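Removed from the display is one protein chain of the complex; every other protein chain stays in position.
Note that the chains are named A, B and C in the order they appear, and that numbering of residues resets to 1 at the start of each chain.
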Amino acid sequence: MNFQPVLDAIDAELRPLLGAEGQVASYIPALARVPAAQFGIALRTCDGHEAAAGDADTPFSIQSISKLFTLTLAMRRLGDALWERIGREPSGNPFNSLVQLEHEHGVPRNPFINAGAIAVADRLVSLGHAKADLLALMSDLCGEAIAYDEEVAASEAVTGFRNIALANFMKSFGKIDNDVREVLSLYFHQCAIRMNCRQLARAAAFLCRDGAHPSDGEPEVTTERHTRRINALMLTCGTYDAAGDVAFSIGLPCKSGVGGGIVAVVPDQLTLCVWSPALDANGNSLLGLKALELFATRTGLSIF
Amino acid sequence: MNFQPVLDAIDAELRPLLGAEGQVASYIPALARVPAAQFGIALRTCDGHEAAAGDADTPFSIQSISKLFTLTLAMRRLGDALWERIGREPSGNPFNSLVQLEHEHGVPRNPFINAGAIAVADRLVSLGHAKADLLALMSDLCGEAIAYDEEVAASEAVTGFRNIALANFMKSFGKIDNDVREVLSLYFHQCAIRMNCRQLARAAAFLCRDGAHPSDGEPEVTTERHTRRINALMLTCGTYDAAGDVAFSIGLPCKSGVGGGIVAVVPDQLTLCVWSPALDANGNSLLGLKALELFATRTGLSIF
Amino acid sequence: MNFQPVLDAIDAELRPLLGAEGQVASYIPALARVPAAQFGIALRTCDGHEAAAGDADTPFSIQSISKLFTLTLAMRRLGDALWERIGREPSGNPFNSLVQLEHEHGVPRNPFINAGAIAVADRLVSLGHAKADLLALMSDLCGEAIAYDEEVAASEAVTGFRNIALANFMKSFGKIDNDVREVLSLYFHQCAIRMNCRQLARAAAFLCRDGAHPSDGEPEVTTERHTRRINALMLTCGTYDAAGDVAFSIGLPCKSGVGGGIVAVVPDQLTLCVWSPALDANGNSLLGLKALELFATRTGLSIF
Partner (left out) sequence: MNFQPVLDAIDAELRPLLGAEGQVASYIPALARVPAAQFGIALRTCDGHEAAAGDADTPFSIQSISKLFTLTLAMRRLGDALWERIGREPSGNPFNSLVQLEHEHGVPRNPFINAGAIAVADRLVSLGHAKADLLALMSDLCGEAIAYDEEVAASEAVTGFRNIALANFMKSFGKIDNDVREVLSLYFHQCAIRMNCRQLARAAAFLCRDGAHPSDGEPEVTTERHTRRINALMLTCGTYDAAGDVAFSIGLPCKSGVGGGIVAVVPDQLTLCVWSPALDANGNSLLGLKALELFATRTGLSIF
């Protein structure tokens, strides 16, 4: 199937809506000054074809989409031991809530809420070289050099009181092994990775290929079993409080970030990345979700 | 693919484990006296082939699996208006919790927790003839007469203080239109339907056929769009507090009941029903979940 | 001290404010049609002097103030065994919340939230003759015949879905022994007692007399130890979510009702009853609290 016309049509349909609704994330200056009226979409099929439309080459802050890649690294290195510190259930609460963490004694519900991603970061810090390993993985998957945006990372650190609270709260339950500042430095850096839609579609392509590297001939990124499980977590927990609704109306595993990006997977077919900075009340890209709904409707692709 | 050997092997592997672990639901005498050491499995493919093993012909109380069918009826009759009274998000809380209902002013999180199913029942009572319509639907889907177990329904009514509390609590928020007793009578009856694995696999076969009736030539049960959405709800909310874990380890939409039954769907391929009365701590059939995990592993079938 | 001028001055000061702010309880018609612009105040000293001003002879629905008297009856009959089913801590949640009840397995925080008062009613029903005994106690304390307002009781029963939910919820935890309808019938009746400020000041006079009957020569109502404990519960839990604030700004044990009445106690000195139907956001009489604050300020009476 040639997806280029589908992407072009979605871009044409959504472009007039740019800037009309939603709010760009404003908690740090570097995100707040991103112009709202941008939209990009790119995909890569499991056999390596690519298509893109709109602002697919404009880099943005991937934010929580980075949780996909730290989780992949941690599952690869730790196997099932990872799950001693992190659950696999939807949270039913906002992504940065401390309530559940208190009731459940410092064990976060899943690796995609902030507390869970910080717990994953702690595991990676214990393994050593986490910051370098993460960039190496991202660069290898894309075939292009990927970097941290140090200005964004520094801003996150200065204003990230909620995340500092989450990390110290887990530490108070004995569920963080490393120095909280070191763990948060990794977390703030992973959120500050800059990539564009084309790069993200390629980097996450292993998720539609049962874990195989996007480039044939390379060693697998992770196992088929792990890949399926990451996709399952994306579906049940990947879009914050809207996960049920996204499963209901789009029907694909997705992981969103407050930078406005969303990665979606059609297993055995393709990986898709959409981006538009204005967010809805749940913190998901407003036009990004619309784009995914149009894509699912027009192609008939759904896991259900 | 011939699934009979797969089911036989699963039955052979699990039979020695019967009765070793888990607890049969004991809150009403009629459920408490069901012998724990039973296991049945049956499936029906989307092109009409059937296979079964173990106690697949032994009838049991379908309990919460009935929520699949009342939801189908309500979506068919009410369309999107149904969602004004019921959410579509995982609850993150036990199936009979009142906490979330209080925070969210009487709107249940999803149609598969008890409060949500009672809200669905209220909608059906408003439409009239609900009890008769439900039996007619079930009987038509199976091609066999299906009946309420009046003894079980009466026991549920006598001991169902939590459900009476849930219904009155929603009523106090103005979210139940009908007399609470009439709504609960439907709810207690739907839970008291008796069916066996073969019948349930057939009755839920429309879920793997994009909504088409199990018997070719009959009018569709519901639309493709509704069917995908029901499957999505099963995946995110169908197994109580374990939905995330079931998605993670089994990777199929499932709906369980405290009678020990679980219906699972592989879209475009088959619908499966497993049954074993002993439950795990979340209220899902212990060997039922094991059987589904074996089935998914051996066939490689997964939506992810 | 001659309190009549103090009460007259308070009445004079508050009368111009009548009807300006607050909302009369509207959940049942019989309460909703009470004219807002009324204010009464009455007190009885521990040595039997009485004073009153404003609408002190107008009867009103005592509502939750009745919880004082059922608690007194239950403590007298059951002693410390009462506390196996009911806590003694402030709830930190609205008076009709189910959240805490769920976390604490059906044991209400204290006897003054609705759940707690329903639990007290259940204990009284177990002892037999509860409705008659309660009226007999009230009539004896006042020296006048006191009656249930059957219209109000019937209205409470028809619309009391939240209380029906609370009672069934506790029953589901095995914490209500009797038939829920019988327990709620007592609860709805006790709330529907009609009395005026003079009568209530007299009926609650034992609370400023270490448990002695308002009329000298009669047997004590309850022990000094029980009396102190009831006063302590009034202070920490007697005015719903505002208990801390009332202790802070008024400094007297108080019990309020949504009919607009509030009983306050100055141990070893006097019992006071104020009434004005318009309520604040916490469900306490707006001018009633203002009157108590004026009284405390002008007399210098406070337990602190």
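The definition used in the following text is that a contact is a pair of C-beta atoms (placed from the backbone, for glycine too) under 8 Å apart; a residue touches a chain by one contact, two chains touch by 3 or more.
All values reported here derive from a predicted model rather than from experimental measurement.
Chemist: Relative to the complete complex, which of the depicted chains are touched by the chain excluded from display?
Modeler: A, C
Chemist: Sort through C:45, C:61 or C:110 and give me the one touching the missing partner chain.
Modeler: Considering the complete complex, C:110 is the one touching the chain left out.
Chemist: Please identify which residue in A:4, A:26, A:172 or A:215 touches the non-displayed chain.
Modeler: Selected residue, touching the omitted chain: A:172.
Chemist: Identify the residue among C:22, C:40, C:87 or C:283 that touches the chain left out of the display.
Modeler: Checking the options C:22, C:40, C:87 or C:283, the one contacting the hidden chain is C:87.
Chemist: On chain A, what residues meet the omitted chain?
Modeler: Contact residues on chain A toward the absent chain are 97-99, 101-103, 161-162, 164-169, 171-172, 180.
Chemist: Extract the touching residues of chain C with respect to the undisplayed chain.
Modeler: Those residues of chain C that touch the unshown chain are 87-93, 100, 109-110, 227-229, 231-233, 235-237, 241-245, 247-249, 251, 253, 267, 302-304.
The rule is short, and it goes like this: only the chains that are shown with their structure count from here on.
Chemist: If you walk from chain to touching chain, how few steps can bring you from chain A to chain C?
Modeler: 2
Chemist: List the interface residue numbers of chain A and of chain B, divide the shared ones by all numbers used, and answer same when the ratio is over half, different when under half.
Modeler: Homomeric contact, same residues on both sides for the most part.
Chemist: Rounded to the nearest whole Å, what is the centre-to-centre distance of chain A and chain C, using the mean of the C-alpha atoms as each centre?
Modeler: For chain A versus chain C, the centre distance works out to 55 Å.
Chemist: From the mean C-alpha coordinate of chain A to that of chain B, what's the distance rounded to whole Å?
Modeler: Centres of chain A and chain B (C-alpha means) sit 32 Å apart.
Chemist: What parts of chain C, by residue number, touch at least two of the other chains?
Modeler: Residues: none.
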